[in-house]
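Down below is the structure, laid out as structure tokens.
Complex shown without one protein chain; remaining protein chains in place.
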């Protein structure tokens, strides 16, 4: 028996739970970047908790909380530029917020209004994909198109641990590997797919190691460490843009809330597990780290929080002030040019 | 950065191209087993070349040759018992022959007659699957059902290198890993999927390493070394039956002929590559090895060949003597109980 | 005690979720080959709680929580079924079955034919369909027509707790694959008398939901109730299809012969819907009896919208009523 190949799976943590940085991996970032991390997490969290209460009040529909996953989402999103493309699942409010997607639009989407996914000019954020993992091949194709056009851009593709069990994950990553598509595959491993724990999702030890199945780079990062996520994603984005091909990053994090507002996680998961992860939630360590650097004070945080709440308030007001969607739009947007039958139906539906 | 896991990909060869065995891995097999290998390969090859000529004469339809892959197919098939289940793609004449599937049935299938896949009692060979890789999850399910019933059996699941790029490969293996299904996944990596070479099928170095993505055992074997294939498959089958879960075996072999009789491989592949692999075809080294052990003489081979040709002749005669299929059977076998509409159509179609 | 013309021991008031749960539970009890398999069907009891309590009662060997992999689940179930089990798969929403269509179309439906009976596929796929729960995209599909076009596959759609329980038991006992489409809108909308004991209802038979002589209305699933609501005051005969494939030609035909008029009410987008098939059947077999055009009242040619507009997609009572009136004008 000969050994024909060897692999190692690495895990990156930059800032530990006490807020101490590992100097061997600490990137040199301007202070403003840490502030940006902090402020975006606060904003995303404010958005998220408002969305949860809007749902309870019946003002939006079912909503999937991102609580606990903010570092994974925001650390990765901020590693990309506005010219890059984002392909997401349904649990990426943090990514949308980080990229400056108008929050009123985001709310409209969760109100059950398709206009919420009408991405504004200048941003390249794909509409959320509800069928889990089915968006992954799109990222591959977008990446291939970037290469085709010679555009030095990358795609950030988001999906969960559950998604990594599906065939489209496999086909999407494999094709990306073959064509060296400039895609950063960001698995948000939040340990649960509704009621199925990571350990029952696959018998593999990590999601990161699947990178080797596709001949691409792979790494697991501490997904509650925004700096680690940012560092890994930035390196992957740079490599992608330089023609070095795709990367699979497993952000090892945790879904602190229920799966969605329709779910009751207490049916299937242990309170102690949640409490344990609660201690590791991303803002705690970022706060400690920034405090040590002299970047954090309570006053600073209060200011950030107030500003975030204001922004969210404004967004809610704006979203709710919008005229209701037109029935005719159902038909109008089905095709660019409507058939005679569709035109007839458009009329019947008030168009 | 911490290393959280390590993997090695191993390759097994027992008999080299000159017929020398590596004593450190040579299993202790009775002489009769080597003869069985030899005789089954000769029989399968006789069947295969007759099928090719029948196709040229218009007596059967499109046919996919197994030339070059006999060791991979027969070495693996013989590692299983008649009580085990076989789930195959479309290029496994060698497996069918090794398991004693009636050759006339096999020919009928290639004549375009569904009766060819009416597996006789006592055998558990699933009908060939034409959509590449779509049979893989079936093997997983059969294995899960074996576990459910407490049956100490295993499933041999065959598919190609091309198949390993498809989503059903991923989902089938991942689920098998989670449920420790007693399945041996036998990738017949014959280096080509029609015109696509292995190197363009995936950027991964081996197919075997994908085992780690599913938390299962994996190994690459020299697929032209029947003893290596047999050894790896036997061990995997035994492990499966003992509750040790699934294994992925990559049989590294080569498709010496065109993809099928409808294909012309000279359009896309280099003659030298084929010539190179020709020298490594499985019978050469088996012959040399057996000769060294005093098990092979030209007279022995002539006898085996003649017997094989006779068997094949008989099978062809039997297949061709069969009355044509009934049109009504199209409808009759659609459902167990036919609907009034189907009964009406059955009548219209002579049933 | 008698219920729907049969002697029964006890009746209980159940909604459709409870009735389906009872059918699953009783079939698991009756036949050791029955297993439940799907995403979140075990510990969570299913996202609609349809399989609630079954894991506790029957254990994880028989109530199997799987990875997130629709094609793999259906594919594995095909394998289980040909080994002799009777898997009952849950797909969380009909919109997620699309990933498994190759397994449904090319394998489950064809296994018997392909192997000329050597292997069979006694498999049930249960999935909630339809508009009405204000859920996100792809949670409101009613694409039953796709499945009705596939030879080998049966398609069943209950409209009440009673027929849900009886039809599901029949589907599980059927030796061929059955797609069992549950109207999510009706899951908890109706509580009705359901026999406590196990019973079956015949696959392939429609039910006259309401007798009448002026107009035949064919509907199925959740739309049945809307179709009936809109028919108030008319002497309409309403046929609840129940089995969409093979549908009950005889019951439809007899009714048309009586009424001379046919309206089909469906939730799906019109073009190529099951309504087209029913209409075409009537146009071929009963045109001589028809006094009016056959009208389909269906969804527009558009993607099923999200919550805000979903009620504008399904035919409204008014639209349905107009369709009846159009036909009654002849």
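Order as written gives the chain letters A, B and C; numbering starts at 1 within each chain.
Going forward, contacts are C-beta pairs under 8 Å (C-beta built on N, C-alpha and C of every residue); 3 or more make two chains touch, one makes a residue touch a chain.
Since this is a predicted model, take the numbers as computed values, not measurements.
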Q) Which displayed chains make contact with the chain that has been left out? A) A, B, C
**Q.** Candidates B:166, B:180, B:252 or B:285 - the one touching the absent chain
**A.** B:166
Q) In the complete assembly, which of C:83, C:105 or C:119 touches the absent chain? A) C:105
**Q.** Chain not shown: contacting residue from B:13, B:135, B:174 or B:201
**A.** B:201
Q. So that we can see where the missing chain sits, which residues of subunit A does it touch?
A. 85, 87, 114-115, 117-120, 126-127, 129, 131, 134, 136-146, 148-149, 167-168, 170-172, 174-175, 178-179, 329-330, 333-337, 339-342
Q. Which subunit C residues touch the hidden chain?
A. 71, 95, 98-99, 101-102, 105-106, 109-110, 113-114, 137-138, 143, 145-146, 148-149, 151-152, 245-246, 268-269, 271-277, 279-285, 287-288, 290, 292-296, 301-303
Q: Against the chain that's been left off, what residues of subunit B make contact? List them.
A: 61-62, 90, 111-114, 130-134, 162-163, 165-168, 193-196, 200-202, 262-263, 267-268, 324-325, 327, 329-331, 334, 339, 341-342, 345, 348-349
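In the analysis below, only the chains that are shown with their structure count from here on.
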Q. Which chain maximises the distance between its CA centroid and that of subunit A?
A. B
Q.
What's the distance between the Cα centroids of subunit B and subunit C, rounded to whole Å?
A. 40
**Q.** Averaged-CA centre spacing for the pair subunit B and subunit A, given as whole angstrom
**A.** 43
Q.
Between subunit A and subunit C, what distance separates the C-alpha centroids? Give it in angstrom.
A. 37
Q: Scan subunit C for residues touching two or more other chains and write them down.
A: 66-67, 69, 71-72
Q. Residue numbers in subunit A touching 2 or more other chains?
A. 165-168, 200-202
